[in-house]
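One protein chain is absent from this view; the other protein chains keep their places.
Coming up: chain A.
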Amino acid sequence: MIWVIIIGMALVTIIPRIIPAFIVDLIHFPEWVNKWLKAIPYAALGALIFPGILSVIPDKPFVGLVAGVAAILLAWFRVHIIFVVLLSILTVVVLTISVG
């Protein structure tokens, strides 16, 4: 039974992933669609960051918020992405220890 679930989950995940590989060559998109597709990464990043980041520590949305602001500042001052990630983890560790 669990394997039926796993295979079903795999199919409904894989099919939407691969369909575009077949259709992009067949359809010629008008210019505005190309522009839309180029804007998708920035829109997706926005939707993936917020409000999800608030639930990093359940019931303590400010922890995620502070870590997010720290990440924005670090990235803005051109800190390498690896250190943005590591320092954000550190921010959350420090906040959860100090706030309890």
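Please note the rule applied: a residue touches a chain if its C-beta (ideal position, glycine included) is under 8 Å from a C-beta of that chain, and two chains touch if they have at least 3 such contacts; residues count from 1.
Here is the rule we go by: contacts and distances are computed from a predicted model.
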Listed names "Zinc-ribbon domain-containing protein", "GntR family transcriptional regulator", "Branched-chain amino acid transporter AzlC" or "Carbon monoxide dehydrogenase", with the criterion being the UniProt name of the chain not displayed: "Branched-chain amino acid transporter AzlC"
Contact set of chain A toward the excluded chain (per top definition): 1-10, 12-14, 16-22, 24-25, 29, 32, 34-53, 56-57, 64, 67-68, 71-72, 74-76, 78, 81-82, 84-89, 91-93, 96-97
